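Removed from the display is one protein chain of the complex; every other protein chain stays in position.
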Amino acid sequence: MTLTDPDRLLPAEPAQRAIARQLYDRVADLPIISPHGHCDPRWFAENTRFPDPAALFVVPDHYVFRMLVSQGVRLEELGVPRTDGGAVEADPRVIWRRFAEHYHLFRGTPSAMWLDHSFEHVFGLTERLTADTADAYYDHIDAKLGEAGFLPRALFERFNLEVLATTEGALDDLKWHKQIADSGWSGRVVTTYRPDAVVDPEFEGFAENLETFGALTGEDTTTWEGYLAAHRLRRQFFKAHGATASDHGHPTARTENLSQPEAAALYQKVRSGDCTAEEADAFRGQMLTEMARMSQDDGLTMQIHAGSRRNHSAQVFAGFGRDKGFDIPGRTDWVGALKPMLDVVGMDRDLCIILFTLDETVYGRELAPLAGAYPALKLGPPWWFFDSPEGIKRFRETTTETCGFYNTAGFNDDTRAFCSIPARHDVSRRSDCAYLAGLVATGRLRLEDAHEVAHDLTYRLAKDAYRL
Amino acid sequence: MTLTDPDRLLPAEPAQRAIARQLYDRVADLPIISPHGHCDPRWFAENTRFPDPAALFVVPDHYVFRMLVSQGVRLEELGVPRTDGGAVEADPRVIWRRFAEHYHLFRGTPSAMWLDHSFEHVFGLTERLTADTADAYYDHIDAKLGEAGFLPRALFERFNLEVLATTEGALDDLKWHKQIADSGWSGRVVTTYRPDAVVDPEFEGFAENLETFGALTGEDTTTWEGYLAAHRLRRQFFKAHGATASDHGHPTARTENLSQPEAAALYQKVRSGDCTAEEADAFRGQMLTEMARMSQDDGLTMQIHAGSRRNHSAQVFAGFGRDKGFDIPGRTDWVGALKPMLDVVGMDRDLCIILFTLDETVYGRELAPLAGAYPALKLGPPWWFFDSPEGIKRFRETTTETCGFYNTAGFNDDTRAFCSIPARHDVSRRSDCAYLAGLVATGRLRLEDAHEVAHDLTYRLAKDAYRL
Partner (left out) sequence: MTLTDPDRLLPAEPAQRAIARQLYDRVADLPIISPHGHCDPRWFAENTRFPDPAALFVVPDHYVFRMLVSQGVRLEELGVPRTDGGAVEADPRVIWRRFAEHYHLFRGTPSAMWLDHSFEHVFGLTERLTADTADAYYDHIDAKLGEAGFLPRALFERFNLEVLATTEGALDDLKWHKQIADSGWSGRVVTTYRPDAVVDPEFEGFAENLETFGALTGEDTTTWEGYLAAHRLRRQFFKAHGATASDHGHPTARTENLSQPEAAALYQKVRSGDCTAEEADAFRGQMLTEMARMSQDDGLTMQIHAGSRRNHSAQVFAGFGRDKGFDIPGRTDWVGALKPMLDVVGMDRDLCIILFTLDETVYGRELAPLAGAYPALKLGPPWWFFDSPEGIKRFRETTTETCGFYNTAGFNDDTRAFCSIPARHDVSRRSDCAYLAGLVATGRLRLEDAHEVAHDLTYRLAKDAYRL
């Protein structure tokens, strides 16, 4: 008995399945390139055991707890910490049981696939998770977590991770990355420059963040020039800790190309805190263009993740803070929004800007035509809600015909759920092979070319796009 | 010879077809739950014969006559009444022949599938409808309609309807529902509270409707408090006639959360008729939040049907009035629009708000993320133009991965075409089983789970969501 079907996600039709299987077999065991995600570098710096099954699989994973919340479980009952420090469920076994009782809610979702894959392939479980098996699961996983083979570095190696990128804020001291580097461990864990806290005027504590930014860099961040110089220095610091990319999470894809005096004046406005929402948005937009210019100089690949309306529920945000499963995508314009930045840097053949969208309607209409023309642009893989078999299928079906495979940037797992990394890359490899098999079976791609493309999508394109 | 293929809508690939067939066989004969629709309760109150084939299949069905109009037939030629009482075709046989001559226009549409299903499974016809068979069809159906087995109550029972919800305006006296209840007949026909005529300031006769509303309830509808009290009483009256739900058909999904003094002031504006389009829209938005609050008190499930631009053709509206096939969907924002209401009631685990969209692009981007987080929300099935095999397929493919099956609300036929009810539910059951079979065949769902889900989608989820 197994939890996962060895032929999962390959086409059901036998001839296509045979092709897909052949393609998949050649890429299934390639090393994992994980160029963007949210794992905690401390795991690999300290290499101590993960605390318990609930802390590993439930409490930090908004994919998991929001689904239970949608069906009437309260966040408190799942041990999610309250911002006021109020009491929440503290017993991990109770949390685990609640999770197990509701496990049927995940039927048909990628979460079920990732979890089952982790249960089976990481922990060796083969019975289904149900209310009845909840305790046995808990005990089994908890015991395993105490074994040397389940410490973070051991798992990293077992997962065949060639490189793992984490994401840190501009003010981070990167001490865990330093500790990893100093430790002599062979695993490659690199950071990524994510400056939202000093770029977004609406970020909590923006004014103080700018002061800290100045203090950290020795630049005078009360001036526009000093502020830009601080970014440049910080980017060097991140590069020194392995960064090959920056990352920018914005509510929209807006970019601006203000003159430097205009930009300086806008900076003074947003720095003072006395700016409108429109001015804050314009500032974020200007900073994307500035970051692109800096990338031209220092070679960092630039990632734009746009379109999430964060903290949709006022009640959940007040009670539990950010990243609690209530970030909802919205319609996102890209074609107009990116023009100011692209008029500055879009034709630069040495620059790499990777675009991630939560609005799938733009794939065929906007993103593929843009990436199929501008040399500086690449399309990131399906993100967040769309990092799934159907999401990947729609991505390929709506982009390939316009921009081909070679304007895409391979796969990102973008996860904070460490154990799901092999599962997510496996879903991506299988889904891409299924898509390629369909092209082969309908005379749209030669099998030998499909083998090469499968390898590129799995391995080479991510390495190239992120210069890893 | 038959009109319908016994394997219709099941996957063509043999292995998947076998799975789908197995799933379908277990749900094909379950009772029909019809929790939302537009059948006339008078049919079941009076239980007299349907007049003739044209009156049953053509004249009242905007799906049917708009298609003929699109190819050059005039509404008058199909017997659709003019608002000025001007002459229209009065001979039902002539109307029927016109319909039959144009029947090829429906190739590939769900209308053809529903009609053929009714012809074969309700009336026992097995030859195709063409110009040549038009008269034979007419005579056959007309004769059947005179038989006892084809009276409305007999058909209701033969269709295996466990419950049928109709939809009545807030000013309706519900006399037909009373007559049904008093008759001792065992069929369950319930009403639904649809207050558009007293909620939408742009509805024809809004001011007089408010007066009638006051007279009916004994409340002073010249005040905001009296107006709300009138709604509360009317909802009780509808509940006494079986209602378990309200229904709200709005051009947009906009909601508002005004303070009560602001809402009262806005009410006086719209009541006076001296309000802008923007104010009318804001008022409708405020009333969704008020209705949600009332649902928290009285337990009615709340349905929001948003996004139809009604009466698109000025000429058709002037000549023939509402509901003449010229209602065209428009782009609909949900994520911003629902926030005010959701900040009030969204986290209520005892409330059930069901969302229906005519903008399919929001399924994956907005509705599934919302329903996969807020406990008060459920997704209604594909509606109107999308109540079809491809529409259902897209619905499942774009929602399941994010919100699963259990944040959806089963199937609605939403029809005024009584004879199409079994056909529509059958299309839904087959389409869902086809989708589930695809998940099973690609290792994404276990067969035993798929059986349980198929039963839930067919029967349990609708009963639960509507508390039927």
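Should a chain be cited, it is by its letter among A and B, assigned in written order, with residues numbered from 1 in that chain.
Throughout what follows, a contact is a pair of C-beta atoms (placed from the backbone, for glycine too) under 8 Å apart; a residue touches a chain by one contact, two chains touch by 3 or more.
None of these values were measured; they are calculated from a predicted model.
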{"item": "From B:His104, B:Arg158 or B:Lys175, residue that would touch the chain that is not displayed", "value": "B:His104"}
{"item": "Touch with the omitted chain, as defined above, among B:Ile33, B:Ala54 or B:Met67", "value": "B:Met67"}
{"item": "Among A:Leu23, A:Leu370 or A:Ile392, residue touching the chain not depicted", "value": "A:Leu370"}
{"item": "Listed residues B:Ser388, B:Ser428 or B:Thr442, member touching the removed chain", "value": "B:Ser388"}
{"item": "Missing-partner contacts on chain B, residue numbers", "value": "4-14, 66-67, 69-72, 104-110, 113, 309, 312-316, 325-331, 358-361, 385-386, 388-391"}
{"item": "For chain A, the residues touching the chain missing from this view", "value": "11, 13, 15-16, 333, 335-336, 339, 342-343, 346-347, 349, 361, 364-366, 368-375, 377, 397-398, 400-407, 438-439, 441-445, 449, 452-453"}
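Heads up, the rule we're going with is that only the chains that are shown with their structure count from here on.
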{"item": "CA centroid of chain A to CA centroid of chain B, Å", "value": "40"}
